[in-house]
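Following: one structure in structure tokens, then a few remarks.
With one protein chain held back, the other chains of the complex are shown just where they sit.
Should a chain be cited, it is by its letter among A and B, assigned in written order, with residues numbered from 1 in that chain.
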Amino acid sequence: MYRYDEFDHALVAERTEQFRGQVARRLGGELTEEEFRPLRLMNGLYLQLHAYMLRVAIPYGTLSARQMRQLAHIARTYDRGYGHFTTRQNIQFNWPSLVDTPDILEALAEVEMHAIQTSGNCIRNVTADPYAGVAADEIEDPRVYAEIVRQWSTLHPEFSFLPRKFKIAVTGSPHDRAAIRVHDIGLVLRRDPSGAVGFEVVVGGGQGRTPVIGVTIRDFLPKRDLLAYLEAILRVYNMLGRRDNIFKARIKILVQSVGGARFAAMVEDEFSQARETSADLPAEEIHRIRRYFAPPAYETLPSADFSLATHRRAERDFDLWCRSNLAPHKQPGYAIAVISLKPEDVPPGDATADQMDAAAALAERYSFGELRVTHEQNLVLPHVRLDDLHAVWQGLTQAGLATANVGLVSDIIACPGLDYCNLANARSIPVAERIWNRFRDLDRQHAIGELKIKISGCINACGHHHVGHIGILGVDRKGEEHYQITLGGDASETAALGQVIGPSFSSERVVDAVENIVETYLQLRSAGERFIETYRRIGLQPFKDRLYGSAGKERRHGAA
Amino acid sequence: MALLKANLIIDDEWTRIDDDAAIVPNGPVIVSLARWQRDRAALISRLPHVGLMLRSDQPPTDAAGDIARFGLIALEFPKFTDGRAYSYARLIRERYGFTGELRAVGNVLRDQLGFMQRCGFDAYEIPDGADARAWTAAFGEISVRYQRAADRATTAIVLRRETLETRGAFPDGDSVVGMWAY
Partner (left out) sequence: MTTNATSAGHGRIVTANRLTDGAVVYLTPDGRWSRRIEHAAFIMEEPDEKRLLAAADEDLRSRRIVGPYAMDVAHTAEGVRALSERERIRAAGPSVQQALWAQPRGRAMTPSEGSS
């Protein structure tokens, strides 16, 4: 993984000093809150419902065991002993004080981390496929380019006061595990007919109030042009994006209003005019960064392991875990192991400081010291030998991190919601917990199969509900928490936005509604069909009928 | 308002004139885009002692052919959150070859000076009584530049390349042969 050189170290050190000065000027009265607010946002410090919240960047979701241990230390020393992993591969601390934040940033800088640009109207954390570098279906490791874009976008003088926030995601695989089509810019590594690797550039995707699937404005962009082309897109957006209405200020609105073809033409025009002066990306810089992402010293191993099979036969719980929590690794004899942060009765994505340390220890011992964070709020040990999986599972079990539910109905993505967030209309965490309780039988979860439920506490859609197979949106209906359900969303390469199924459900009824939806699927699915496949085959109507009856009224679960 | 230029508070030699002001005084004057477009024929002989003021909704393309001839261009930040002028400044310097004074006016905050300078500004309208030393300290706070900008400061990429060229190898001893091709 990337290691800071002298320039990277200098930048975070200078930035930390700069913020320390800004905090002092705020506390000393030279800066008003209005002037200070964008400065603290550009260092990831929000003021939330109960306290400040600090969002720390985990670039493209990759971190070392040492970095994870430092996050645990920060949680213990400056916070209340836990953190929350987010849908953009970052971590949030919910209770830091403003006074301590410069010290927290210094502790982060010690391990080559920061909170720069995790908020504000600037370019945010660049996210990537959490299985980057190890996925069997990968063309090239997208993290090389995510790191290049990260540096280019950090303290970019022209793009620090955009009309609105800007999110970029990169995938190196045709299977999109980075949700690139619902990002402001999505980059897809691909080959041209001659076999050269470059980027498909997708622009104007997004969720929130007006969800949109992004449009491809360039089928193939050579690597050398990556930064110059991104600059052209950002410049067009910076100059023409709306600034009169924050709900219409994202680039997706601009792309929709001028049309994809016209927007592409504007970008190409700016790109060709700016050739001389744009950001350069020399070959040696790509090589320099790529060296950091060279594979670790894998051993030569057979592709199947006898001891693993033996353990799986002997221990049912371990077998279940292997079925849901592993992904194929490109190196024979290894597996990708997902650490579920969705045990029962825990807010999705939360981890205690002790759990962070446990994950770090397992990474050190069994995964070349490396971890990943997924945008589905789980962690990953990216390089585990097959014959170590049983020991890893035992270690995870001791730490409460071995729930065998990845991708299943209880692997819910939820934003913090009204329990934590200033923007929320309704709580999301209790709904996630109650759904978990309803489906608590793990065998039942495995029988249901892949089912991605995503819950947002407000229209800003930080829970990504628009791209959930089942999406749940919290709304305020006459002062009460209500939940609107969408079906058929998809964050992958077959990206789709969910369709609203009907009137919203009360807090009391929403879990029944979810169970009715699942039962409808189970009754109507063909053999081996996942939920999303069944939905695409039969459509919305059978689910609507089940929930609302053909008379259109909401049916009570279990009523005669 | 005070004018910060070259790390000093200086007197402003330029006078802003309203669109309706009948008399154009001697000395360098700043006019709005509307006035320039209306009275271009009369004002053109005064160049380069005419300056152009652009609002944040007026990109420099609106006066493209004349940009390089003005002695001064002032770009407005009506609210500090309105960042369009950062792009305008770069275009003015890098696309239109403007070499005169590029002045940031309006809601200019100390913590933006570094960004503004890198985009090509060299003069800043700041509040009266502002402490020049405290403000100019802002320029030096971040020395690392990851990306090329109008100020042509040496970027980290260039410094890294120089190191590789000098050493002929990466810090861990790996050769740099073959690193120069895509």
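We adopt the following convention: a residue touches a chain if its C-beta (ideal position, glycine included) is under 8 Å from a C-beta of that chain, and two chains touch if they have at least 3 such contacts.
As the structure is a prediction and not an experimental result, all values here were calculated from the model.
Looking at the complex as a whole, the chain kept out of the display touches A. Touch with the chain that is not drawn comes from one residue among A:Asp8, A:Asp79, A:Glu270 or A:Asp490, which is A:Asp79. Residue A:Leu98 is the one among A:Ala13, A:Leu98, A:Ala283 or A:Leu301 that touches the chain not shown. Note that of A:Asp350, A:Asp388 or A:Asp490, the residue touching the chain absent from this view is A:Asp350. By the touch definition given at the top, chain A reaches the unshown chain through residues 26-27, 29, 33, 47-52, 66, 69-70, 73, 76-82, 94-95, 97-99, 346-347, 350, 352, 354, 357, 418-420, 424, 426-427, 429-430, 433, 476, 479-481.
By our rule, only the chains that are shown with their structure count from here on.
Distance from the chain A centre to the chain B centre is 37 Å, each centre being the mean of its Cα atoms.
For chain B in complex with chain A, the residues that touch the partner chain are 59, 80-84, 86-88, 90, 94-95, 109, 111-112, 114-119, 141-144, 146-150, 156-157, 159-161, 164, 170, 174, 176, 178-182. Residues 5, 7-8, 10-11, 14-15, 17-18, 21-22, 35, 38-39, 121, 151-152, 154-162, 222-224, 227, 235, 238-239, 243, 273-274, 276-280, 282-288, 291 of chain A touch chain B in their complex.
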